[in-house]
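Pasting a structure here, questions to come.
Here the complex is missing one protein chain, while the rest keep their positions.
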Amino acid sequence: MYRKSMSLVLLVVVSLVMSVFPVMAQDTYPDGKILIYSTGQPHFRELFYQPSIHRFAPNVDVETVQIETMHAGVQKIAMDNLAGAYKDMPDVIMLDAVGIMNLVDAGLLLDMTDYWTPIADQFVDGAVLDATIDGRVWALPDAVRPQVLFYNAAIFEEYDVDPAMMGTFDGYLEAGRLLKERSNGEVYLSYIDPTTYTWRYWGRRGLMPQANARIWDENGNVVIGEDEGTKLALGFLDQLHSEGLLYRTTMMQPPLYEATDQGKIATFYIGAFWDEFLRRNLTATVGDWRVMGAPVFEEVGTGGAPVSTYFCVVNKGDDTYVDLFLDMWYDFSTNTEERNAWVNEMDRLNGPYSNPVSLEVLSDPFWQEPSSFYGGQSFRKAEADGLFNPSPNMTVTPQDNEADGIISAEIEKYVAGEQTMVQAIANMDKELKLRIGRAEMP
Amino acid sequence: MWETLRKHRHPYLFIAPYLILFLVFQLVPTIATVYYSFTEWNGLRPPRWIGWRNYQLMMNDYMFSNAIQNTFRYWIVGAIGIMGLSLLIAVLLNSKVLRSKQFFKTSTFLPYVCASVAMGLIFRMLFEEHAGLVNEVIVSLGGSRIPWLTTSAYAWIPVVILFIWRLTPWFTMIILSGLLNISDEYYEAATVDGASGWQQFLRITLPLLNNILFFCFITITVDAWRLFNESHILSGPGTSNTSLFELMYTSAFTNFKLGYGSALGVVLIVILLGISLIQFMVRRRTGEI
Partner (left out) sequence: MSYKTKEVLRKLVVHGLLCIIVAFCLFPVLWMSIISFKEVGESITGFNALRIQSPTLANYKRLFELIPIWTNLLNSAFTSIVGTVTTLFFCSLAGYAFAKFDFPGRNALFYFVIATMMISPEVGAVPMFVIMRRVGLVNSLWSLIIPRMATAIGIFYLRQYMLDIPDAIIDSARIDGCSEFGIYRRIVVPIAKPALASWASITVIARWNDYFWPLLYLRDSSKYTLMVSVSMLPVSDGLSTPWQVVLAGTTLVIVPSIILYLVMQTYQKSGQVAGAVKG
């Protein structure tokens, strides 16, 4: 009896307090932490998240866990799901289109449509394009980064080649020929990687979408063998490589950086993320680099395709912190002052950051500031400009991860000089048909 | 029954922990793997029974036949290289004329201490085509650069070199402990009989090391068929140097084809069991067991 009346009193007190301090009451969360899986170096994010979350809920912490690839993250969640270990799942995971598709398929992501729709117009166009399946939005954008062209202006000056000619792929090829000829073969237009990166950066994220190429038709049948776009994209790569314009070495390894620093490599046609790699690893050519939009195929006419990464809220049957995470995500995305301060901190720590997806933050003069690494050109502005006139990304199916492995194996044999590009494309077709047969179209 | 168990309770009790752990952490997962090998399963949806289809796909899969050939090569080349080198080093270390024995013992053991993941990264740099030290040495000796990791024909060599480099010390140590147990009397008697050093090695050392060498061979076999880190990090074009274990891993964890990955795992187990069965039959026939 006593206990009952006590709890009644307590209830009244609590509801009174709640009506007096509505804001505080709303934001009362149980003690705990939000667990976030992310690739890259997420602990740099914690420098933003931790103070941010404490503004909303002082008793909740953010813990980030670094995963090797987005795929590894999906795999961990899948294992937890298999073992019924919902508690072990992260609250949030950073994913790309394939990962989202896999987890949506298994019912493991929360639908973000209702949250996203009213705020959509605050963000750049197409921010949730890859996270939309059947009209529902399954994730919130973290970064949308374009494919761009990095070039070493000093090399172009030395050999008197006008970088502006690289607006089209024909011009890009021509620039490569000129550089090779005038430097007596010392300067290569770009690199080609003997491992999986050639398919990833030259192919899937680069030439393929820009050439409108397809792996699957609208029913999920394999069409890569007869697709004209594929022929255009991979044929162009073949042209560059067979004319000896590409320096063969592994991506993200010291020999590539050293060759680059020695002025052997003139350009990188790659995603904007490459900025951080250049800044961290080059010393001799600092200030020589410039960025421009990706070249275009005249036949198609669209620029580089953007690569988007997303934060997805995991459907783990416990939504205690979902609202809190959304507040924090919104804060990171739209709080101009805090975001800019964090980016400055990242600059100081040599940490990774990308352009914001919020239009308001982007319009801040901070995001037009010149960068000394690019000889005074503003990289941030160039990144934003690179999103103009984008090519649509290739259609993604749950089978694309496996398809990437199959296709890359053929490209790797091509780079090794063991088959021609025509043979490589024919083999891709054959192997995709044998192993996957038909992809499940979203 | 009870009577025997009670009478011999001590040895059974001593072995019981192993049997229990084996049952829970090896037998059950293995049986489950056999079951999954007959399913199509991406780990997210429930597995779907598809009969022998995974095994049929294997027959047409060039990646699978590549992986089998590569692993077979790692096994044979690795076994010959490791056994030969470790015998040589162990005999050298056991030599009576050797000074600062401890220094040599410790430093020749060093490679085994180094993690294969870390060493893989280093070997990859050493074997780099344009800038790796190996090619630099070859060029300075008048040779031409070899595209170690960028052509299918050479890609297996760095892998097997790393495999041998890292594992030889392990076996050196085991063989050395065997050599230490061989009583000097044998050699003294042989020296009196006028046998040369080489003859002593063939007639005394090798036969007395028989059990230990057998142990080494089995261990190398298991290690070779489980080779993963080395080929994963030192990957060549396509599947040109992929090991069977690596293919299993990528199928299951990169491509989410857990059914196909399980089928590859089952093949791996069958191959290993087959090899060991042959080994035991041979040894039984020659009367060594």
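Here the chain labels run A and B in written order, and each chain numbers its own residues starting at 1.
The criterion applied here is as follows: a contact is a pair of C-beta atoms (placed from the backbone, for glycine too) under 8 Å apart; a residue touches a chain by one contact, two chains touch by 3 or more.
In this text, all values refer to a predicted model and were calculated from it rather than measured experimentally.
Residue-wise, the contact with the chain that is not shown comes from A:352, picked out of A:244, A:352 or A:375. Only one residue from B:59, B:110, B:141 or B:192 touches the chain missing from this view: B:110.
For subunit B, the residues touching the absent chain in the complete assembly are 4, 8, 10-12, 14-15, 17-18, 21-22, 24-26, 28-30, 32-33, 36, 43, 88-89, 92-93, 95, 97-99, 102, 104-119, 121-123, 125-126, 128, 130-133, 136, 165, 169-170, 173-174, 177, 180-181, 183, 211-212, 215, 218-219, 222, 225-226, 228-229, 245, 248-249, 252, 258, 262, 265-266, 268-269, 272-273, 275-276, 280. Within the entire complex, the positions of subunit A that touch the omitted partner chain are 35, 39-41, 43, 63, 65-70, 76, 79-80, 82-85, 88, 252-255, 258, 261, 273, 276-277, 280-284, 349, 352.
Throughout what follows, only the chains that are shown with their structure count from here on.
Subunit A meets subunit B in the complex at residues 71-72, 75, 78-79, 81-82, 102-103, 105-106, 108, 194-195, 248-250, 253-255, 258-259, 398, 401-402, 405, 408-410, 412-413, 415-418, 431, 434-435.
Within the complex, the subunit B residues that touch subunit A are 42-45, 57, 60-63, 124-125, 128-132, 147, 149-152, 235-240, 250, 253-257.
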